[in-house]
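With one protein chain withheld, the remaining protein chains of the complex are depicted in position.
Here the chain labels run A and B in written order, and each chain numbers its own residues starting at 1.
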Amino acid sequence: MTCNPAVDRRTILKGATAGAALSITPLRHVRAAGTPVKVGVLLPTSGVLAFLGQACRRGIDLGAKMMAENGAPAVEILHVDTESKAEQGRVAAEKLIREGCSVLIGAFDSGTTISAAQAAEAAKVPLVVNIAAAPQITSQGFKYVFRNFTPGATLVYNAVARIKELSSLTGVSPKTAVLMHVNDTFGHAVAKGVDILWQKLNVPIEIVDTISYSRLAKDMSVEIGRAKAAKPDILMPVTRVNDAILIVRELVKQNVELFGVIGPGSPGPYEKAFTDATGKYGDEYMDCVPWYDPTRVKTRRAIAAFAEAYPDQRFELNVGFSYEAVEIVADAIARAGSGEPGALQAALRATNLQDHIMYGGPITFDETGQNPNIGGVLLQNQGGTPKVVGPAEIAVAKPVFPMTPFAER
Amino acid sequence: MVRRERKRTGRPRGVVAATAFFCALFLVPHLLDDAWVAVLTLVLFFAFVGQAWNLMMGHVGLLSLGHALFLGIGGYTTAVLLQDYGMTPWIGIPAGALVAAMVGAGIAWLGFRFSVRGVYFALLTIAFAEFFRILFSNWPLIGGTGGYFLRVVPEDNVPLLSLRGGADHFYYLFFVLFLVGLIVSARLVRGRIGMFWSAIREDEDAARALGVRSFRLKVLVVAVSAAMTACGGGAFALMNGSLFPNTLMGMQMSIQIILAPIIGGLGTLFGPFVGAVFVVLVLEFSRDLGQTAGVYGLSTLIYGLTVLGVILYMPEGIWPRLVRLAQPLRRDR
Partner (left out) sequence: MVELYLKVAAGGLLIGTVYALIAIGLTIIFGVMRVVNFAHGEMVVMGMYLGYALWTLFAIPAIPAALIAAVVLFGLGVFLQVTVVSRFVGRPQHSQFILFIAFALVITGLHLMLMGPDARSVMAPISFQTYSVGGLRLDAARVQAAATALVMILALVAFLRFTFIGRAIRAAADNPLGAEVVGIRSGRVYAVTAGIGLACAGAAGALVSPLFDAQPFLAPEFTLLAFIIVIIGGLGSLTGALIGGLLIGVAEGFAALLINPAMKSMFSYGLLIAVLLLRPAGLFGGREAR
């Protein structure tokens, strides 16, 4: 059935080798004895998540630069793009491991992270998760996965605590809420967490409607119309960036009157793209997320260095957690004293970083590989930038609640 | 017009070539490093699934633009049976194939019953695929858009029983699937059924007038194609360990599936493989180039331009062109 023996096979092989040579070249780096430990970074720097992936990459690069300045052991960072595709995680991880990486950082998106984790686990190379909220990442029995980010449930737990606190802080008690969430991996996990915890923690705010919308929603007029009809005191949107912008626009156009908009664990409203696009209407939008601790010296140093390196960008949580991932890896390499993956895994397990930039307790990892000490803050956009308004110990501004009606801005 | 390969099994050179080719494929994990094994695993995956799709399009002329649906059905069935019911993929994959065959046959039955043809049939397949994708995205039992995740392979894992393992294991899994797919396709296409199929492809009305039971045969090819695709989906799910309706069942995946066989050569047995090699390598190459250059979108642009070039200058596909180059004199039209 295969016609033509030699020529065809040779042609195929020739093509394959040519492709191989071209494809491998840019990734091959000169390797010599005693060279720096190779750290592989998987991020979605193209595709739907590219915007966020690139923010993470800035955090990684900044982290690597600052670690080097602080005299940490030399590392070599290898970046691979996962194209925002879950199945690409495994291929990318295998590629990096093959390139000699003894520890991986990644991968922003939960699906990609799990897919990469399978490869890392098989090769016994540790994976430090910078961002990814799916609970499965630390509940599937991985031994080489360490996550310094809050899983969906904790994210919501912290958010609920902040929302409860808000009433006592301002003396305004909202009674009803509408939960809106984007129907993607992340939004789904958070919304589910809200449902469960709301009952468990006995929150005195009734959720009168839950509205989920597509990841590619172009327009939110009906969704906001429906939310408005439920007449809630607060709106709780779990969004990405674009949909948060669309929500604000619709709130303004439909003149929805609310005590406040509070995103439980929602990415987006703290992004520069959001505050730029919504201007004054984006102000007083609140969000409960893990965030950097603005009171620490280390944080201020990192922010200053970031502002210098990327004057047009904002230092936010994607940057922060990616930065911390590098810090965690650098610390483990220093303690392990070698770039051997097994030693690094042991060192990572014993991690105990007291002084770091994100709000919360020391960075440690429990037996599932999860850092249980990550806190959550209440952010509010004020004057076009996100300000920490709670908890009181690290707040830099006072919350405005209830918010100024849109019509009066 | 789609050209069919001629029967050459009897020729010793053909046998030698085929044997050498498969030996080379078999030896890949011993010759290349893991990253390349992973890439070639993807090649085999797309070659196998493309082969399945090619049965419908290349051999019977039914254009399906929604094959990701069957991939998703196979993947989710295998994964859910394994995770929630503790069933080995040895049962899960055939079960997925069965479900997909039934869904495929159902869609085909509906479509042909109402004589939906040509571009309308293609749109019908898209509509069903998208319909199910959104349904799966909102189905809490399988995690919806939140995704469905397989637990880590246990320490005492026996790859031959669990069908899960390392890079080499999955390479051989897809290698076997690819081989089986090739043999099944060859047997079907070269047999009686295949003759009827090509009669339907060339002129359905004439075939029917001659007594070919085109309705049944068309439903059959859709079912077989769906079942094969679902097997690929099951193995793919085991390999990735995570399933998402948007990536596994989306339009993008449907397009990925059909690019390889069309670029490689429709209606040929080796076209899908050649096409998959081409597509995956171009993708890898353009990705690396884009990353090295640091220009976002460059990889998509290069990929698009390459596909454009192939469809413009080799509309019949790469494999037939290679065959023609290889034997300029013996070519008989």
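Definition applied: contacts are C-beta pairs under 8 Å (C-beta built on N, C-alpha and C of every residue); 3 or more make two chains touch, one makes a residue touch a chain.
All values derive from a computational prediction rather than experimental measurement.
Considering the whole complex, the residue from A:Phe108, A:Tyr157, A:Tyr213 or A:Phe321 that touches the absent chain is A:Tyr213.
Remark: the omitted chain is touched by one listed residue; of A:Asp61, A:Glu87 or A:Glu223 this is A:Glu223.
Contact with the chain not shown here comes from a single listed residue; of B:Phe46, B:Phe128 or B:Tyr148, that residue is B:Phe128. Against the chain not displayed here, chain A makes contact via residues 46-48, 50-51, 183, 211-214, 216-219, 221-223, 225-226, 228-229, 241-242, 245-246, 249, 252-255, 273, 276-277, 279, 281. Where chain B meets the omitted chain, the residues involved are 2, 57, 63, 65, 110-111, 114-120, 122-124, 126-128, 130-131, 134-135, 137-138, 251-252, 255, 258-259, 262-263, 266, 295-305, 307-308, 311-312, 315.
In this section, only the chains that are shown with their structure count from here on.
Listing the residues of chain A that touch chain B in their complex gives 1-9, 11-13, 15-16, 19-20, 22-27, 45-46, 50, 79-81, 83, 85-87, 89-91, 94-95, 97-99, 110-111, 114-115, 117-119, 121-123, 134, 136, 140-143, 183-185, 187-189, 192, 212, 215. Chain B meets chain A in the complex at residues 5-9, 13-14, 16-18, 20-21, 24, 33-39, 42, 137-138, 143-147, 149-154, 165-167, 186, 236, 239-242, 244, 246-247, 269-270, 274, 277-278, 281-282, 284-285, 287-292, 296-297, 299-300, 322-323, 325-327.
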